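Note that one protein chain is taken out, while the other chains of the complex remain in position.
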Amino acid sequence: MTAVTPVTLRRQVELTIDGQAVTAGEGATILEACRAAGIEVPTLCYLETLAPVNVCRVCVVEVEGSRALVPSCSRPVAAAMVVHTASERVRTSRRMVLELLASSVDLSTAGRDVHRWIEEHGARPERHGPAAPPAERDHAHAGHHEPPEAGLAATVAQAVKRDNDQYVRDYAKCILCYKCVEACGEEAQNTFAIAVAGRGFDARISTELDVALPDSACVYCGNCIGVCPTGALMFVSEHDLRARGEWDESRQEVTRTVCPYCGVGCNLDLHVQDNRIVKVTSPLDHDVTSGNLCVKGRFGFEFAQGGS
Amino acid sequence: MFGAGGGTSSYREIEETDLVVLWGSNAREAHPIFFHHLLEGLRRGAKMYVVDPRRSTSAQWADVWLGIDVGSDIALANALGREIIETGLVDTEFVRRATTGFEEYAASVEPFTLAEGERLTGVPASVIADLAHAYARADRAQLCWTLGITEHHTATDNVLALCNLALLTGHVGRFGSGLVPLRGQNNVQGGGDMGAIPNKLPGFQDVEDDAVRARFDAAWGATVPPRHGWHLSQMLEAIERGDLRALYVLGENPAQSEADDRHTVRLLEGLDHLVVQDIFLTKTAQLADVVLPAAVAAFECDGTVTSSERRVQRLRPALRPPEGALDDIEILSALARRLGPDWGRPSAEEVWDECRSLSPMHAGMRYDRLEALGGIQWPCPSEDHPGTMFLHSRLWEEDPEKRGQPAPFTPVTFEPPLDELTDELPIRLTTGRRLDSFNTGVQSGGYASPLRRPEALELSPEDMASLGVAEGEVVQVSSRRGSITVPVHLDRTLRPGLAFMTPHFPDQADTNVLTLDTWDPKSGTAEFKATAIRVDRLPGDSGAAPVPEKASEKAGVG
Partner (left out) sequence: MDLRTTEAPPSTAERVAVDSVLGPPESGWFGGGRTALDGHVAIGGLSLARSRRHLLLPVLHALQEQVGWISLAALGYLCTRLDLPPAEAYAVASAYALFSFEPEARVVVHVCDDVACQAASGGDPTEELAARFGPAGSGTTVTWRPSPCLGHCEHGSAALVQVAGERGGCGSLAPFTARDMERLVALGSDLELGDLTTPLALVPQAGTGPTRLLRRVGRVDPASIDAYRASGGYRALRRALELGPMGVIAELKESKLLGRGGAAFPTGAKWEAVARNPLRPHYFVANADESEPGTFKDRVLLDHDPYALVEALTVAGVTTGAEKGFVYLRGEYPTAAARLEHAAAEARARGLLGDDVMGSGLRFDLEVRRGAGAYIAGEETALFNSIEGRRPEPRNKPPYPVDRGLFDKPTGVNNVETLLSTLEVLTLGGAAYAELGTPSSTGTRLFCLSGRVERPGLYEVAMGTTLGALLDLGGGVAGGRPLEAVILGGAAGSFVGPEDLGLPLSFEGAREAGATLGSGVVVVLDDTVDPGAVVARVARFFRDESCGQCVPCRVGTQRQEEVLGRLAADRPLGSLEAELALLADLDAVMRDASICGLGQTASSLVTSAVRRGLLGGEHGNGHAGSGGGGNGHGGGGSARQGR
């Protein structure tokens, strides 16, 4: 939104998506081309402000001539490309990705779209068996695991981590989309308090050796929470309101204003319920913050509602 | 700079520059989202030099950190300038076409050899030379600073010394090259832009300019006094002299934020009448005869603020203010009504539209445009103007007509900090912000920050050892103004002889009891950054445990 933005001229590329002739700028991704053409492609690990990591694979599409399906979020369009977003292969893989996630992760606070996609694709997580009980997952040694208990489906269920006044980490809800790691790391905050540790089904978001957040490099900018798609990371304010059954988005209003602290001019979106700020986010589409804030902007609003 | 008071560049430019010089700024903690943009620049390959007495969290990202002695900024800047001239790295064409006063400047920096620079700043000569060469050779360079430059008795000269470097190398007026003062509060820039400074009317129009004043007089139906006013430090002196007897304070907390604050409190107590308009009953408000409860601007009011990149953005009310608290416009209008003129109850947009009609650099910033564009950077002279990404591009025009007034070099002299170090007061205390806190804590004290720890005197491991104090031990810290007691905290980013505190917890540790209120005559800023102190163990405390050995430096604080 910078007022004076040098315009980069891009060549146009013509391709076919689901039988429809589509034109897209060179360098655009298939996903962008699909969205421009009004074709819905589900995404989980994709976010406009982050470089695509293409790990969830729910956005895969079929590109003629390509052996495997390709992630639409990261593959650039090419001239004369022929793309299918709803072929049997695509639908099978999408259904299975959703099914695998739903069978292993608590998606109860994931967005509505996720549940719609699960239904639309006919994913049946229950066919993987009853869920295994919660387990300790933070010290799994790479290359070794307990064999699955016969008949039970392993999940990422585990105890909620609450080790500070502002964040709740409920990794039973984590789909390992890497967004929090990217936001904490190179894509925004560059604090690198968390990363993906371990591997395979034991891969997990972790600080170094799973030390508590207050012992980690975390600076509580909340940018990880800002990008979490499933509610695995949540502000204490939201978490506690939900726990009390008082969280009600239909009663919330979102107002955009400017942070009352330093002179950078970060835009805040204040989520207000019953004249109280219950959450602070920042617009993804504003150049100053690209959705990111610091600890003061994110949490420093209590003074305005009797916190001082 | 060179006229209007605002940073020349946009945040986006620091992402696309080749060299960043961060001088007297710990933006990593004081301006975290600006630092995101800076980090993007580093990721794209920009080099960074950080000039700061502490190896702050920002400095830890630097390719080269120059740990200068507190208050030696002008010595360093002049040594850089001399080295640039000496090695033939001056942008001679820019200097010839777009500047004046080069010869005088060159003469003024002549004594600042590299060796002299090293002697005055503590930074090795080779490192000074390295920065001089890197800055002069960079195709694009951004020179950024904050209070580390301005909270000195030589504040304005410090800034001018940096501007001289930009002029010498042509690092101003081009995309990616500029001078970037980072603003400490969300509307410091806007306040100045709106004329809340002693010598300007809105839009940096000089109050002593008759033509300008005539337009304001006409619009306001009143006469604007044709004289410069006082800035805060001058006001405090006027109170002391008895020339100023009544004070109306809006949203400031001078009883705690001013250097040598006990002195300030005494002055405020001696006033005939003190009115304080604030959202809290601050220490200052507690001294007031009348307190006007105000709504929180950022959350409860309509209006605009202006950021460090000159971007005017909308504030919108999200919360209903508590019973009795009113929007600033309402308070001011009500006050005006009782003093005579009835302004009615204008909306924020109506006030803004009046401002646009009087301040040419804001003329194009209709509310709906601010909305649509996510804010607009001044100058924006007309409603079809997109705003201005960077200032002073005119200096690069080939046509002298378009180039306009050249930018002057301003020779500045080096004066060390006033609060001298002596055997009795051997430690230099400097101040700054921590990431999770803000100024005197009026706003930031209200939330539960997991990073927060009590205020402490931060000392180098060497000083802790030689003083025989242990982590957490409460000590007495004394300056020429006063003493406080405060716990000690080990900080490995400090060198021996350098201590650090913040002003965030005045009720627990009133740092500004120690600081010197001598201010820069040009800007009115007090010398918060350079206090001579001594540290004494409290009587009755037996021998302290030795400082624990630790291999890795502790960062993330300080």
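Lettered A and B in written order, each chain numbered from 1.
We take it that a contact is a pair of C-beta atoms (placed from the backbone, for glycine too) under 8 Å apart; a residue touches a chain by one contact, two chains touch by 3 or more.
None of these values were measured; they are calculated from a predicted model.
Asks: With respect to the chain omitted from the figure, which of A:T43, A:T85, A:T207 or A:T257 is a touching residue?
Replies: Counting the whole complex, the residue in contact with the absent chain is A:T207.
Asks: Looking at the full complex, which residue from B:I14, B:A62 or B:A79 touches the chain that isn't shown here?
Replies: Final answer for the missing-chain contact: B:A62.
Asks: From the listed residues A:Q158, A:N190, A:Q252 or A:Q305, report the one that touches the chain absent from this view.
Replies: That would be A:N190, which touches the missing chain.
Asks: Looking at A:M81, A:L176, A:C221 or A:L293, which residue reaches the missing chain?
Replies: Only one listed residue reaches the unshown chain, and that is A:L176.
Asks: Who touches the missing chain here, A:S103, A:N164, A:N223 or A:T257?
Replies: Answering carefully, the residue with contact to the hidden chain is A:S103.
Asks: Mind listing the chain A residues that contact the chain we can't see here?
Replies: 54-58, 60, 68-69, 71, 74, 89, 92-93, 95-97, 100-101, 103-104, 127-129, 139, 141-148, 150-154, 175-176, 185, 190-203, 206-209, 211, 215-217
Asks: In the full complex, which bits of chain B touch the chain not displayed? Write them out.
Replies: With respect to the unshown chain, the touching residues of chain B are 28, 42-43, 45, 47-48, 55, 57-68, 121-124, 127, 461-462, 492, 495-496, 498, 548-556.
In the analysis below, only the chains that are shown with their structure count from here on.
Asks: I'd like to verify one number: the distance from the centre of chain A to the centre of chain B, where each centre is the average of its C-alpha atoms, in whole angstrom.
Replies: Result: the chain centres lie 37 Å from each other.
Asks: Which of the residues in chain A come into contact with chain B in the complex?
Replies: Listed in rising order, the residues are 1-4, 164-166, 186, 188-190, 213-214, 217-221, 253, 255-268, 270, 272, 275-277, 285-290, 292-297, 299-308.
Asks: What does chain B use to touch chain A in their complex?
Replies: Within the complex, chain B contacts chain A at residues 10-12, 30-34, 36, 39, 43, 182-189, 279-280, 296-300, 305-309, 311, 313-320, 322, 373-377, 380, 386-389, 435-438, 442-451, 556.
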